[in-house]
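What you see is part of a larger complex, with each chain still in position.
We just call them A, B, C and D in the order they show up, numbering each chain from 1.
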Amino acid sequence: MEPVTRSERLTAAAGKQVQCVRDFVHDTDPAALVVVTVIAVSLLAAFVGFLAVSNLTILPFAVFLAATGYGWVRHQEETALVLTLTMTVSTLLILGLIIVFIFRESVPVLQYESATVFGVSVPGLRMFLQSNWDAVSPPIRYSMVPMIHGTVMVTVVATAVAGPLGVAAALFLSEIAPDVVREFVKPGVEILAGIPSIVYGFIGFTILSPWASDQFRTTGQGSYLFVGIVVGLMALPTVVSVAEDALSSVPESMKSGSLAVGTTDWQTMTSITLPAAFSGVSAAVLLGVGRAIGETMAATVMLRGVPRLTDPLVNVFYGQETLTSLIARNYGEADGFQMDALFVAGVILFVTVLVISIGAQYIEWRMRSKLGGGA
Amino acid sequence: GGQSGGGGSGGESGGDSGATATDSGMDGEGSQSGSSSDGQNASLLTAEGSSTVYPISNTGSSYWNSNAPPSDGEYWGSNSESTVPGWEQLGEPDMLIADYFASKFGFEPTEQRSSPPFPTTVGLSHSGTGCEAVTDGLVDIGNSSGPITAELDWSEEQAQSTVVDNVVGRDGQPVVVSSDVIDAGITELTGEQVRAIYQDEITNWNQIEGVDYDQEIYAIGRAEGSGTDTAFRLNMLGDANASMSGVDTRFGQNQQVAQAVSQNEGAIAYMALAFTSESVVPVGIDFDGTLYEPDRDAEHTIFDSDYPLNRDLHMYTLIEEDNPDGGGYDAREAAFINMFLNEFGQTIFVEGNNYIPLPTSDLRSMKEQVSALATEDLVMP
Amino acid sequence: MAGATQSRLVEGDTTLTDAVAAVAVGLSATLFVLAVAAMFERVSLTGTLVGLPTVTLLGGLLVALGGTVAAFGLGSWVGYVETDPDATAGLIASFGAAVPWFVIGGGVASQTFGLGTAGGVVGGIVAGGVAFAATAVPREDVGSTVPLGALLAFVGAVFLTGTIGPDWLWDLGWEQQASITAEFLVPVATLFCALYGGWAAAKAYGRFGARGRHMGAYVLVYLNALSIVAFLFILIAFVVVRGLPGLLHGVRVGAGVGPQVFGSVQLPVYVPFVMNGVALLNDFQGVLPAIVGTIWLVVGAVLFAVPLGVGAAIFLTEYAERGRFTQAVEVATNGLWSTPSIVFGLFGFAFLIPRFGNRKSLLAGMLTLGFMLLPLVLITSREAMLSVPDEYRDASAALGVKKWQTIRSVVLPAALPGVITGVILGVGRIAGETAPILLTMAGGTFVPGGQTVDVIGGFEFTGSPPFVANPELLQATSALPYQLYALITAGVGLGSNVSDPDGFRWATALILLLVVLSFYAIGIGARYYFRQRLKHE
Amino acid sequence: MSNSQQTTSQHQTRTTDSDQSLETTSGETVEETEEAWVEYDFQGDAKMVAEDLDVYYGDDHALKGVSMEIPEESVTALVGPSGCGKSTYLRSLNRMNDRIDAARVDGSVQLDGKEIYQDGINLVELRKRVGMVFQSPNPFPKSIRDNIAYGPRKHGDIETGLLARMLGRDDSEEERELVERALKQAALWDEVQDRLDDNALGLSGGQQQRLCIARCLSVGPEVILMDEPASALDPIATAKIEDLIDSLAEEYTVVIVTHNMQQAARISDQTAVFLTGGKLVEYGDTDQIFENPQSQRVEDYITGKFG
């Protein structure tokens, strides 16, 4: 086959889309086409109105409702198509809006905190170069370093808890547990995911934190170690369920093949199942990490709320602040740069977790195509 | 208007009845903007902010929402068993509590328990949030334990042209320690020592002269932006923006501070009077040779107005441009705030929460301020 | 060749050696339980147990277990015990043994001999290396028992000799001060030793070799699963025990005691905690407004997210060609799904609040939670629709039925169970979320019953566009998770209203847990039911 | 349109589409290009005519230049080894291949002389007239009645639903008759008449398959395409289906794919043999194909030498 350049491929794809639209226009009854156009245009207008905080938003929205109602009765096929299409677009739009809004709000403080390297002024760089957060006493600084440190500490501990325990539990559920046991353990793990984080936080704040402070003779309460453990337990169900999916997607024929040469179940698991599902399992751990990074309430009520690095850096017995708890604690009275700095924290969270999510999906996709294509 | 009580609420026992407001003359628009020029807006009155002021305004709010009858005697009015304080000064009105205070601003009485002319609610956070919220129009009343000028870094003129400052009581901000510190014999500190602790110059109790208690100091602070924190920096550290590098932990609200002090050893904190207890013990503070003691009977006490940490407790209301003759109030705000500005309110809501009531002169000037909208003379009940 | 490695097809009867290994496993189990009990202070370290000081007892048991394990391995090596060992214990076991010895070596070198950090690292490497070699080099029976047996015996001896007694303390000497106490170290060290001992004993019980490893691994994996379930159980039981008194405070049962519902029916039970708000004149305080607020939040989020998510899922599964676009949407929805809830809160704060009267409101909370629910609905609906067999679609198409008709009459009904289950589980998740509503909806902390949000009654018609308004939607209300958060941070100001603030808080936590878990229970039950029904049909 | 006319038009297509046929000829052995089957003569009219039909799945050429006439009111069997394109051919007769994104169809198929691969063809109408029954029974997870009434309802032949009921237009009498007629035709009525409201998934495999046939009959097709309709069934159910097909042929044109030679021999009037590569190798009277196949490979295949 001839090599096809990227742009050619894109043009071809675009051409195909145009063709699709043309086919649709061609195949559709003109009356239906009018209705569908009215629906699309009015909805777009309503959306623009909403974005612009206009009082008139309701008018195009009413038109949209009326057109949809009419279309539903008279041209259900086309209306359904257009409606579901707009719903899909809205989903994408929401992601887009999240990106636009949290990035937009974070711009001013990035300019305030720009630093110069090699004669180039890089916006926001200072937030990552020095480690001082002080929103009250001059010099006012909005460093993200302490919160990043806190988030990393919590995530590391959480992963150390959720990773091994989660993978072992997934192995248990997908390979070892008899049906009856699985019927109980699996919903149990799911229920674990359902316990609201504020309940964990409540128990953490009133029971665990004082206990930990007593055990380790720390000055006051709030430690990354225990926030990490609690968050790890919260991330556990995510790891278990995704890893279990990966493990059970390894074809039964491979497992039987191994058992049939006379290996133990455990050998089959470690030599065949786990390696084959390795990428899926790592994706599970990655997603668990994502959960841990984004966990808010338990951290907010358990941490100390003073953005500062622990001393020494590996001191897990002290817990200062994470990106999430910074937002939850300060959104109320923050204004100006401080508010924007919270949005910077939001952006860091969002981007990190998005990258992790995409990475995990890529890994999973590769595993599936490998297993699917090979066997 | 809302006939309330979705789900299982309704006229159940205990007086927690469903009906809220009568919506005489209300047009749906007013209820959204939270202000109305015609004075009969009966929508929910919202307050938000300082955890220091919260006990005062929340107790007030629950009295208001109860709309107790004058025959109650326990919360309002008088009967053979008891009489509420300040009842005489109010002229022993034959009205329910919220009906009475609201009627002075033109509201129709409902004459129903648990059904005030308009309902109220108080949100808990801290002063910075309250000040932000009231200036942004998110709430009707912004509670603050620090002056809004310090909270939001405003000039005096800006503050005066934007909000009305309603002072409802005073707090003698105590410095508290955990009970093990008291047991170690530390019952008083100098202002300088407190400053040194909070600026990381003293980190162990045994670094304080004459103390033999080897225990790291757990210095607890309030959230930046809280009135207590601002007032503490201002009055103790000398500057609203003073550095506080010695703080080990910060909590959003006074209650968490109280809980942390009682749960941990070697703790010190600054807070509001209402939150002291046996395990959260105020210490005497020595300012330039004057010892202010927590004991009300002492020569100088932290309840005195010359105690440097003494501060006003504010309920700010927004001056709205579309309400030129309201004097910064709508009728609901004025009616609710007015409830605190008499002997009944000061005794129950302010002293009852361990705060310091306003001196009579201040009370009078505050009352004059809210009279702007009143339909009756307020100054002389 | 077959004869070369021939081993018995049928295992012999239980022998004395089996019994010894079984006793060792039992011993580890006992130690495990004791360690957990000590960790949760059910067993006092300073006290005594069966007449012996606790630490001494633990030490003695550890020494006994270590001795048994090592003896078993050596016995097998010299041939007293019939086993089936591999040539070596393998890398994993070697690392497993090296790690605790590294810790011990490091600790002893740096602390006992005072050699500092560098000395500690060297000591650790030496001790760990020796343990590694001792595990890796000899035959499996020795390698997987002796180093671990020695570890157990060492730790046991340390406890027995009182080197680490109940009062032991190790100040880490950090700027932010922290210490390792005996209270912590003794149970944790015992716990790990019990795990190691149990592992080695299980291997011995399986007579080493493939079967032995299988046994060893299974012991750990089962224990892990058991611990997770136990943890869940304890957590829930804990909240229930703490919360129940508050919840049941003032409960009355009998004709006519309850509030009226639906106009005339009087409930025969009266549970003030869930039927009241907080009010001065109440005998018992409750959280009704928060419960109702949560319900409305969920209803709003579902009304927003479910049509949108299901619609998008329909488009992606039924209309769109599988390709770049669907892939992009998939990536986006998965990204949305993992987006932290606080980021949704920030988004709602920046995007919704300015558009709904510039104040926190129920509507903003509903939509924010709706945004969170959307990806979950989309993903699960999509999965459910993909799992509808293509045969149905083909059959319908072959009858000449149009696409949308097919979707509506065949695909959607068949996918419904999956969609419903997904939605319910999603609802369970958002119902317990605090962070997003913190920024978009949070209302009062102690809300009177009279202020229970009434969305249906709140609708009213107005003279100007949009001609219909609902102030209840545009007003903040309370919700259970937020209420709990507020109760953690507040509490005073309950004043005389709430006699037992702590009970009130735990009861709130219990109610929240009940509400959320009942969503989960319904979701899981629904899935079970639908699956069962599919199986039988 | 008469049979002869169609044959003419077919030859025209051949000629115009010359490069195609050129290509086809080049790489083939003599035996494979033999066109004995094109000459297959039958009594009566041709219901459907495929001319030079090519089907591609992406780059995969699954069906190669198939031309074949299907006579009215008879059973035509398609046999051949797995993957030879039988299903593909069948699915191109009612354009079910349109549903596969990768599939592309070249050539012509006519139903009663009308080209079905042309713009503006009404797919709904086509598929109503050319019904289809699938390999494994695929009843909808609804009641038996709903399964049968599904097609007519969606086509508006019978009205149901809340609105119709409110307007008094749901003629349930009509629906009952329709359901009964279809079930009787599919020889299922006796077995299910007492439980029409039970879920169809509760039926046995053979009953399900007859239900699918009834469902197909209920929209009043003229041609019924069946893709290995009995391969998932046990012998007894298979026998019932075979009987049913026999009786259907009196009224309908039936095209059936089967991998079971005996079955093809038992039930079909004419048989078309496809061989690997998507080619139609032989087509003629069933008796003749089975007793006296023209090519060696067909003989090998029929006698089970491979496949």
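Just so it is clear, a contact is a pair of C-beta atoms (placed from the backbone, for glycine too) under 8 Å apart; a residue touches a chain by one contact, two chains touch by 3 or more.
Keep in mind that what you see is a predicted model, and the values were worked out from it rather than measured.
Asker: What are the per-chain copy numbers for the complete complex, stated as a formula using the labels displayed?
Answerer: Here the full set of protein chains amounts to A x1, B x1, C x1, D x2.
One rule holds in what follows: only the chains that are shown with their structure count from here on.
Asker: Taking each chain's centre as the mean of its CA atoms, which one is farthest from the centre of chain C?
Answerer: Farthest by centroid: D.
Asker: Could you quickly compare A-C and C-D and let me know which has more C-beta contacts?
Answerer: A-C
Asker: In angstrom, rounded to a whole number, how far apart do the mean CA points of chain B and chain D lie?
Answerer: Centre separation, chain B to chain D: 84 Å.
Asker: Averaging only over C-alpha atoms, locate the centres of chain C and chain D and give their separation in whole Å.
Answerer: The separation of the two C-alpha centroids amounts to 55 Å.
Asker: Distance between chain A and chain B based on Cα centroids, please, to the nearest Å.
Answerer: Whole-Å distance between the two chain centres: 40.
Asker: Which residues of chain D are in contact with two or more other chains?
Answerer: There are none in chain D.
Asker: Residue numbers in chain C touching 2 or more other chains?
Answerer: Only 177, 402, 405, 488-489 qualify.
Asker: For a test of understanding, state which residues of chain A touch chain B in their complex under the given definition.
Answerer: That would be residues 134-138, 209-210, 213, 219-222, 304-306, 329-330, 332-335 of chain A.
Asker: Where on chain C is chain D touching in the complex?
Answerer: Within the complex, chain C contacts chain D at residues 321-322, 389, 391-402, 405, 409-410, 413-414, 537.
Asker: Quick check: in the complex, which residue numbers of chain C touch chain A?
Answerer: 169, 171, 174-181, 183-184, 210-211, 213-214, 217-218, 220-222, 224-225, 227-229, 231-232, 235-236, 238-239, 307-309, 311-312, 314-316, 318-320, 324, 328-347, 349-351, 354-355, 371, 374-375, 378, 402-405, 407-408, 425, 428-429, 431-435, 438-439, 465-466, 481, 484-485, 488-489, 505, 509, 512-513, 516-517, 519-521, 524
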